[in-house]
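Report on one structure; see the data block that follows.
Right, chain A next:
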Amino acid sequence: MIHLSLPAALAALLAGLGVYGVLARRNAVLVLIGVELVLNAANLLLVTAGSRPGAPLSAGPVLTLFVITIAAAEITVALAIILVMFRRSGHIDLTAVPDLTDDTPEERADEADVADAPDADARDAAVAAPETGREAAAAAREATS
Partner candidate 1 sequence: MALTLMLLLPLLAAIALIAIPGESTVERGIALGSTVVTAVLAVVVVSGRHEVDVPWIRSLGVRWHFGVDGVSAALVLLTALLTVAVVAHALSGPIPRGGTGSTFLGCVLLVEAGALATFMARDAILFFIAFEVVLVPMWVLVRRFGDDHVADETRADAAGRFVLFTVLGSTLMLVGILFLVHHQGTSDLAVLAERHGAGLSRPLQVAIAAMLLLGLGIKVPLWPLHTWLPSAHTIAPTAGSVLLAAVLLKMGTYGIVRLAVPTVPEGVARLSPVLALLGVVGILWGGLACLVERDLKRLIAYSSVAHMGFVALAIASGSETGLQAALFGNIAHGVVAALLFFVVGDLKEQWGSSDLHVARAALRDKAPRFGLALVVGLAAALGLPGLVSFWGEFLALYAAWSPAPDRPVALLRACVVLGAVGLALAAAYALRVARIVWAGEGSDAAVGAAAEPVADARGPRWAVVMVLVVVIVVLGVLPHLLLGLSDTATTGLLSGLGVSP
Partner candidate 2 sequence: MTTRDLVFTAVGVVTALSALLSVTTKHVVHAALWLLVSLGSLAGAYLVLGQELVGLVQLLVYVGAIVVLVLFALMLTRAPIGPHAEIDTPWWQRVAGALLGAATTVLLGSLLLPLFSGATADLDTPTTTTPEVAQAVFGTWVWPFELLSVLLLVALIGAFAVSRLVLHREGAEDRRPVTAGAPAGERR
(Lines give C-alpha, C1' and ligand atoms only; values in the text may rest on other atoms or scores of the structure.)
Protein backbone atom coordinates (compact mmCIF):
# COMPACT_ATOMS: atom_id res chain seq x y z
CA MET A 1 0.00 0.00 0.00
CA ILE A 2 1.26 3.37 -0.86
CA HIS A 3 -0.49 6.67 -1.14
CA LEU A 4 0.01 7.82 -4.66
CA SER A 5 -0.25 11.47 -3.81
CA LEU A 6 3.28 11.28 -2.42
CA PRO A 7 5.04 10.48 -5.67
CA ALA A 8 2.76 12.92 -7.41
CA ALA A 9 3.84 15.65 -5.05
CA LEU A 10 7.47 14.72 -5.55
CA ALA A 11 7.01 14.88 -9.30
CA ALA A 12 5.51 18.35 -9.04
CA LEU A 13 8.38 19.43 -6.86
CA LEU A 14 11.01 18.05 -9.17
CA ALA A 15 9.43 19.69 -12.17
CA GLY A 16 9.47 23.02 -10.40
CA LEU A 17 13.08 22.59 -9.39
CA GLY A 18 13.95 21.63 -12.91
CA VAL A 19 12.33 24.74 -14.30
CA TYR A 20 14.24 26.82 -11.83
CA GLY A 21 17.43 25.03 -12.69
CA VAL A 22 16.98 25.71 -16.36
CA LEU A 23 16.58 29.38 -15.75
CA ALA A 24 19.07 29.89 -12.98
CA ARG A 25 22.15 28.53 -14.69
CA ARG A 26 24.24 30.12 -17.33
CA ASN A 27 26.49 27.16 -17.82
CA ALA A 28 25.02 25.06 -20.61
CA VAL A 29 25.85 21.78 -18.94
CA LEU A 30 24.13 22.83 -15.77
CA VAL A 31 21.08 23.80 -17.73
CA LEU A 32 21.02 20.21 -18.89
CA ILE A 33 20.74 19.22 -15.25
CA GLY A 34 17.54 21.22 -14.98
CA VAL A 35 16.22 19.48 -18.05
CA GLU A 36 17.04 16.11 -16.58
CA LEU A 37 15.13 16.99 -13.45
CA VAL A 38 12.02 17.84 -15.43
CA LEU A 39 12.37 14.63 -17.38
CA ASN A 40 12.65 12.68 -14.18
CA ALA A 41 9.59 14.36 -12.82
CA ALA A 42 7.76 13.14 -15.88
CA ASN A 43 9.19 9.69 -15.45
CA LEU A 44 8.09 9.57 -11.86
CA LEU A 45 4.64 10.56 -12.90
CA LEU A 46 4.57 7.86 -15.54
CA VAL A 47 5.68 5.28 -13.06
CA THR A 48 3.18 6.45 -10.51
CA ALA A 49 0.33 6.34 -12.97
CA GLY A 50 1.53 3.03 -14.28
CA SER A 51 1.66 1.49 -10.85
CA ARG A 52 -2.03 1.89 -10.44
CA PRO A 53 -3.90 -1.33 -10.86
CA GLY A 54 -5.42 -1.75 -14.23
CA ALA A 55 -2.88 0.25 -16.14
CA PRO A 56 -2.86 -1.36 -19.57
CA LEU A 57 -0.06 -2.88 -21.52
CA SER A 58 2.55 -2.13 -18.89
CA ALA A 59 2.51 1.29 -20.36
CA GLY A 60 3.90 3.09 -17.33
CA PRO A 61 7.22 1.36 -17.02
CA VAL A 62 7.63 0.92 -20.74
CA LEU A 63 7.15 4.58 -21.40
CA THR A 64 9.55 5.39 -18.60
CA LEU A 65 12.17 3.21 -20.19
CA PHE A 66 11.59 4.88 -23.51
CA VAL A 67 11.97 8.31 -22.00
CA ILE A 68 15.17 7.37 -20.27
CA THR A 69 16.57 6.13 -23.53
CA ILE A 70 15.49 9.20 -25.40
CA ALA A 71 17.13 11.31 -22.74
CA ALA A 72 20.35 9.42 -23.25
CA ALA A 73 20.20 10.03 -26.98
CA GLU A 74 19.49 13.66 -26.41
CA ILE A 75 22.31 14.12 -23.99
CA THR A 76 24.74 12.68 -26.48
CA VAL A 77 23.88 15.18 -29.14
CA ALA A 78 23.62 17.95 -26.58
CA LEU A 79 27.06 17.37 -25.21
CA ALA A 80 28.54 17.21 -28.68
CA ILE A 81 27.07 20.55 -29.52
CA ILE A 82 28.09 22.06 -26.22
CA LEU A 83 31.62 20.96 -26.93
CA VAL A 84 31.45 22.58 -30.34
CA MET A 85 30.19 25.71 -28.76
CA PHE A 86 33.03 25.72 -26.31
CA ARG A 87 35.57 25.23 -29.02
CA ARG A 88 34.10 27.86 -31.20
CA SER A 89 33.58 30.60 -28.70
CA GLY A 90 35.60 29.56 -25.74
CA HIS A 91 32.76 29.45 -23.28
CA ILE A 92 29.46 27.75 -22.73
CA ASP A 93 27.72 30.73 -21.25
CA LEU A 94 24.11 30.79 -22.33
CA THR A 95 23.60 34.40 -21.31
CA ALA A 96 26.29 35.65 -23.64
CA VAL A 97 25.34 37.35 -26.85
CA PRO A 98 26.67 35.00 -29.47
CA ASP A 99 28.85 36.16 -32.28
CA LEU A 100 26.72 35.94 -35.38
CA THR A 101 29.15 37.52 -37.77
CA ASP A 102 30.07 35.22 -40.55
CA ASP A 103 31.45 37.75 -42.81
CA THR A 104 35.08 36.98 -42.96
CA PRO A 105 35.77 36.49 -46.63
CA GLU A 106 36.74 32.89 -46.53
CA GLU A 107 33.69 32.03 -44.55
CA ARG A 108 31.48 33.85 -46.94
CA ALA A 109 32.79 31.82 -49.79
CA ASP A 110 32.43 28.85 -47.57
CA GLU A 111 28.84 29.60 -46.82
CA ALA A 112 28.00 30.14 -50.43
CA ASP A 113 28.76 26.66 -51.28
CA VAL A 114 30.66 24.50 -48.97
CA ALA A 115 30.57 21.70 -51.40
CA ASP A 116 31.66 23.81 -54.27
CA ALA A 117 35.27 23.19 -53.59
CA PRO A 118 36.54 20.09 -51.89
CA ASP A 119 36.40 20.47 -48.18
CA ALA A 120 40.10 20.24 -47.99
CA ASP A 121 40.51 23.26 -50.17
CA ALA A 122 38.15 25.31 -48.13
CA ARG A 123 39.88 24.22 -45.03
CA ASP A 124 43.21 25.10 -46.46
CA ALA A 125 41.90 28.46 -47.34
CA ALA A 126 40.65 28.87 -43.82
CA VAL A 127 43.89 27.64 -42.36
CA ALA A 128 45.89 29.95 -44.49
CA ALA A 129 43.65 32.81 -43.56
CA PRO A 130 45.63 35.88 -44.43
CA GLU A 131 46.23 38.72 -42.07
CA THR A 132 43.15 40.49 -43.29
CA GLY A 133 40.96 37.71 -42.08
CA ARG A 134 42.61 37.85 -38.72
CA GLU A 135 42.07 41.54 -38.46
CA ALA A 136 38.49 41.20 -39.48
CA ALA A 137 37.95 38.64 -36.81
CA ALA A 138 39.57 40.88 -34.27
CA ALA A 139 37.38 43.74 -35.32
CA ALA A 140 34.33 41.56 -35.05
CA ARG A 141 35.27 40.56 -31.59
CA GLU A 142 35.73 44.11 -30.53
CA ALA A 143 32.36 44.92 -31.92
CA THR A 144 30.74 42.24 -29.82
CA SER A 145 32.50 42.86 -26.56
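The set was built so that all candidates are chains of the complex that A comes from, given by their letters.
Here is the rule we go by: a residue touches a chain if its C-beta (ideal position, glycine included) is under 8 Å from a C-beta of that chain, and two chains touch if they have at least 3 such contacts; residues count from 1.
All values reported here derive from a predicted model rather than from experimental measurement.
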Numbered candidate touching chain A, per complex, among 1 or 2: 2
Per the touch rule, the chain A residues reaching candidate 2 in their complex are 1-27, 29-30, 32-34, 36-37, 40, 43-45, 47-48, 50-55, 57-62, 64-66, 68-77, 79-84, 86-96, 123, 126-127, 129, 134, 137-138, 141, 145
